[in-house]
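Note that this complex is displayed minus one protein chain, with the remaining chains in position.
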């Protein structure tokens, strides 16, 4: 099953591991993006994500389809992105997959986070300490 | 920090995510190996792991050193392997890493599970349903 | 932008920096039923004060990215258009 969500609360990582569980699966791979406390020497006070919700979910679901067409044995896929203010050290995104053998889970998750960063209409704004202006971030290729 | 352990109880995945947390880290990658209920059409009733404990820990620690020499920015590494009987669907091994950026966490975890399967002296025995003999498994390269 | 031919009203959504510059998250805009993406973008940039970020913007029409600014877009009444600054999800 594909589990795709935009959430406003802390992501429950134990719950995500449960979504991946399957007696036929020997492997799960979980990627967690967390918020850092610094960027180029500036201290990050807080950061917030906003999304073009309907299109973000559409693109996240397309990523799931892409994964399933490239890695045929994937069992469950989870893509959760948190919106709003995300305190430092908390998860902003979780991408996970389970499969019978490890290579599919590992490769698909790595591919999916790259895809998310280039396709899913979500934006992050960082607010810095001191005199530094806040900034809308831009994912590099 | 390196967190390397052989455990006899269910692996607490939320605890592992906590070990990875760090304000300087933007990414964590977690690999979970779980027990499957079938092998080549035979139903697995139960399976059990045994280890050459002292050497297994030594090799697991060497894997951590290897990871740190290849991926310099890794922050925390976790390698936990469960021993004894592991019921179907439960985690037998968890390998995880955190880093400032995603590539190091993702690549190092994938490398580490390959290394573990070829170097760490741990063995798995599967007990099958029906007339099938139990089998000591062998990792393929 | 040539508004001599048939026109329709579309909903324009602004995100991130474009929303801050436009000072609104959405606006209803009258557009020709057929227009190139570049012309449309120029019009919206000028109308909503987005010149400082123009070079990095892309557009999405009914939740699909417009990949080429030379593409011709065909609009229907009530279509949705989004101004998409550089992404930073994940």
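Letters A, B and C mark the chains as written, and numbering starts fresh at 1 in each.
Rule of thumb we're sticking to: a residue touches a chain if its C-beta (ideal position, glycine included) is under 8 Å from a C-beta of that chain, and two chains touch if they have at least 3 such contacts.
All values reported here derive from a predicted model rather than from experimental measurement.
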Chains in view that touch the one left out, judged over the entire complex: B
Hey, which of B:15, B:70 or B:137 is the one touching the hidden chain? B:137
Which listed residue, B:3, B:42 or B:58, touches the chain dropped from view? B:58
Could I get the residues of subunit B that touch the absent chain, sorted low to high? 33, 49-52, 54-56, 58, 81, 92-93, 113, 116-125, 136-139
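Methods note: only the chains that are shown with their structure count from here on.
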Take the average of all CA coordinates in subunit B, do the same for subunit C, and state the distance between these two points in whole angstrom. 49
Taking each chain's centre as the mean of its CA atoms, subunit A sits from subunit B at a distance in Å of 23
Residue ranges of subunit A touching at least 2 other chains are 33, 113
